[in-house]
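Each remark here refers to the structure printed beneath this line.
Only one protein chain is missing; all other protein chains are in place.
This part shows subunit A:
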């Protein structure tokens, strides 16, 4: 599972990339906070929706690893499975800075 699928970025119009990555940097920390808070409060459905939203951003930018974790979290949220959620969230938070860096370097 790679951090970043560069081909996805290459498919996008070059002019919008800086803005997209900037938006990713601006919106992701808030979404990560949402996911963690909803997980803490046990509102798994809300966590699932937040994970879905972040997944959308990640897929569009080719952030494959983050998208995959979001997908798992979304799925767990939908079926009410709390196992490993904190580990997954921690992993998501951990790879976010690397992903952002990889994105910034890719342009």
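The rule is short, and it goes like this: a residue touches a chain if its C-beta (ideal position, glycine included) is under 8 Å from a C-beta of that chain, and two chains touch if they have at least 3 such contacts; residues count from 1.
Convention: contacts and distances are computed from a predicted model.
Novice: Under which of the names "Binding-protein-dependent transporters inner membrane component", "Sensory/regulatory protein RpfC", "Phosphate-transporting ATPase" or "ABC transporter permease" is the non-displayed chain listed in UniProt?
Specialist: UniProt lists the chain that is not shown as "Sensory/regulatory protein RpfC".
Novice: Using the touch definition up top, pick the residue from A:2, A:27 or A:41 that touches the left-out chain.
Specialist: Residue touching the chain left out of view: A:27.
Novice: In the complete complex, which positions of subunit A touch the hidden chain?
Specialist: Within subunit A, the residues touching the omitted chain are 8, 11-16, 18-20, 23-24, 27, 49, 52-53, 55-57, 59-62, 67, 71.
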